[in-house]
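Before I ask anything, let me first share the structure, which is written out below as structure tokens.
Omission of a single protein chain aside, the complex is shown with its protein chains in their original locations.
Let's look at chain A:
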């Protein structure tokens, strides 16, 4: 009762100064589509919240300095050894500060979840064509968010000055060095001199806790402002068209659901942080420029670059008599190409389909077999490359020489994604003519029809690109009997 009175009084106070009642009402009535896949982006958002909360705690204890100190904390095996202040403070945070290890592990786990959520969210946007006009801007913002977050993830685990992340840093440095003409200057700009040097850790600390998080927060703000302005896209379904959004209102149902999601993300992050050890830097040991670790794998989100570096043949060449070293093609050229393709996708897609319409209703994955095939090809390629980042471990497990395993992987990485893409194409084509059927209930004759093995009696003409546009708009009053084809809470 009292809380309600205070809230009312507060609202009135604000309204007398900002005239916010109408605006707030409008905001609270925003309709969110009821499909689980629209919550992937929210998982990323809430992981970011977790990262900021735990990160602020950690930043107050971490000492970003490479100054040599003698470790004297409570972790026995290291006591008395000479390590960097950064490494010593990470160990102290883990063993001598109450809750420190928990927050470190929650921070690391949320970073892994953050990037996974962004990646899966991006796949959803890709496969449903949500990047099409008018949402190209948010696609560009989203890809930038993905890249900034990748960079901040890498920088974050490189701060601790342990032996494992030191290997990663060195590979990163060498990859910068490999850029023709400007490589040495770029590497010096990022690392403040020849690797390892004293400047890289303070520099990365600034980037990790100030510059990049501010950039990410700003981009998230832009991403959501554009989303609110353009309103959500939605899956096709009865009563849904290009002129409306069907779903739950922001207040109260969607807000409660979303608070539930926030709590669930925090519960999972804390559960993992409590139960599953991650990045035990005291096991890796302090960084030393002449020591290496084996096996050494990066965090999952950079596995694909590591896989490229491992699988790409030893190709070095000369341009104008200057050396272009072997990490350049797999470590710089190919990733840049992939990023450019990702940024350009809305326009590439348009080039292929010739579709310049404005879309508010999403494609089903089956509606665009070509795009689906391209996406499946790319995703399976990235997954296989990530898998290749552990080639030494797998080869040892299988007791085969790693050289032979690498040769086999090269073939797999080139061939399997093409097969996956082709299968996806056939399945999408087979489903497209039968809007009611699902992957699990599909009949063999649908596939046979696509492959031309049967006369296409069962094959209806493929759905035209924009069938929903022709459907008459349903006025909001007429649509109380909307049936949701997707998953709905409660029901």
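In this section, a residue touches a chain if its C-beta (ideal position, glycine included) is under 8 Å from a C-beta of that chain, and two chains touch if they have at least 3 such contacts; residues count from 1.
Throughout what follows, contacts and distances are computed from a predicted model.
One chain of this complex is left out of the view, and of "Cytochrome bc1 complex Rieske iron-sulfur subunit", "glutamate synthase (NADPH)", "Raffinose/stachyose/melibiose transport system permease protein" or "Amino acid ABC transporter ATP-binding protein (PAAT family)", the protein name its UniProt record gives is "Cytochrome bc1 complex Rieske iron-sulfur subunit". The chain not shown here is touched by just one of A:246, A:281 or A:373, and that residue is A:246. Summary of contacts with the chain left out: across A:36, A:256 or A:347, the touching residue is A:256.
Of the listed positions A:274, A:352, A:414 or A:451, the one in contact with the omitted chain in the full complex is A:274.
When the omitted chain is restored, the residue from A:278, A:333 or A:406 that touches it is A:406.
The missing chain, though absent from the display, is touched by one residue of A:40, A:281, A:309 or A:342; that residue is A:309.
Listed by residue number, the positions of chain A touching the unshown chain are 29-31, 34, 98-102, 105-106, 134, 167, 170-171, 173-175, 177-185, 187-189, 192-197, 199, 203, 229-231, 239, 242-249, 252-254, 256-257, 259-264, 266-268, 270-271, 273-275, 289-296, 309-310, 312-316, 318, 321-327, 330-331, 358, 360, 391-392, 402-403, 406, 474, 476, 479, 482, 484, 489-490.
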